[in-house]
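Then we have chain A:
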Amino acid sequence: MLDWISTFLILAGVAFFVSGTIGLLRLPDLYCRLHALTKSDNLGHGLLILGLMLRSDDLLTALKLLLIWILVLTASAAASQLIAQYSGRS
Partner candidate 1 sequence: MEVDVLVLSVALPLCGALIAVAWPRRCEVVGMLTAFAVSVAAVLTLVQVLVVGALQHEMGGWTPGLGIALRVDILSAVFLVLVGLVVLASSVYATGYFGQPREKAHFWPMWLLLLAALNALVLSSDLFNVYVTLELLGLTAVSLAALSGQRAAIDAALRYLLVGLLGSMVYLAGVALLYLGYGTLDLPAIATQIESEPIAWLALCLMTGGLLLKTALFPLHFWLPPAHANAPAPVSAVLSALVVKAGFYLVMRLWIDLFPALLTPSTGLLLGIPGAAAVLWGSWQAFKAERLKLLAAYSTVAQLGYLFLGLALLFQLAPGPTRDVLFGGIVLMALTHGFAKAGLFLAAGMVQKRSGNDQISNLGGMAQRMPVTTFTIALAGVALIGLPPSGAFLGKWQLLSSALGLGQWLWVIVVATGSMLAAAYVFRVLERAFAGSSQPDAPVAIAREEWPALLLSAIAAVLLGVGSGWLWPLLGNDI
Partner candidate 2 sequence: MNTLSWSFLDILLVIALVLLAGAALRARSLRQSIILFIAFGLVTALVWARLRAPDVALAEAAIGAGLTGALLLTALRNRPSEESRLVSNNGMRWGGRWGNVAITVSVSLVALGIGWAVLYGMNDTQSGRLAGQVGSALELSGVSNPVTAVLLNFRAYDTLLELAVLLAALLGILSLGGGRATHCTVDPIATSLRGWLVPLLILTAGYQLWVGAHAPGGAFQAGALLAAAGVVQHLAGRAHAGLPVGAVLRVLMVSGIGIFMTMGLWTFLGGRGFLAYPQRWAGELILLIELFATLAIAVTLILCYLGSEPERRRITPAGSKP
Partner candidate 3 sequence: MIDTGVLYGLTGVALAAMGFRATLLEPEVIRKLLAINIMGVGIFLLMIATAYTGPDTAADPVLHALVLTGIVVAVSATALGLALERRRRDKDGS
């Protein structure tokens, strides 16, 4: 049962990544792409990590996965804000 949930989560996560990349390719404007990127980052990655946490065999790895997710969240938030602020000015 647990396997089914984790498989579903992983596939959903990958789907979000694919959509994020397609968004990056096709959307015309920088700010739309910014939106597509952050969406795929936060959700896709989160789902993927949740799916992997279910499969991981010991607690330490699971906590590390969680830490990685938090890091990626802050990274993409800080990055998008900085880039938006930087591109807004130039």
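The candidates came about this way: all candidates are chains of the complex that A comes from, given by their letters.
As a working rule, a residue touches a chain if its C-beta (ideal position, glycine included) is under 8 Å from a C-beta of that chain, and two chains touch if they have at least 3 such contacts; residues count from 1.
In this text the structure is predicted, and so the values were computed from the model without any measurement.
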item: In-complex contact of chain A, chosen from 1, 2 or 3; value: 2
item: Candidate 2 partner contacts - residues on chain A that touch it in the complex; value: 74, 78, 81-82
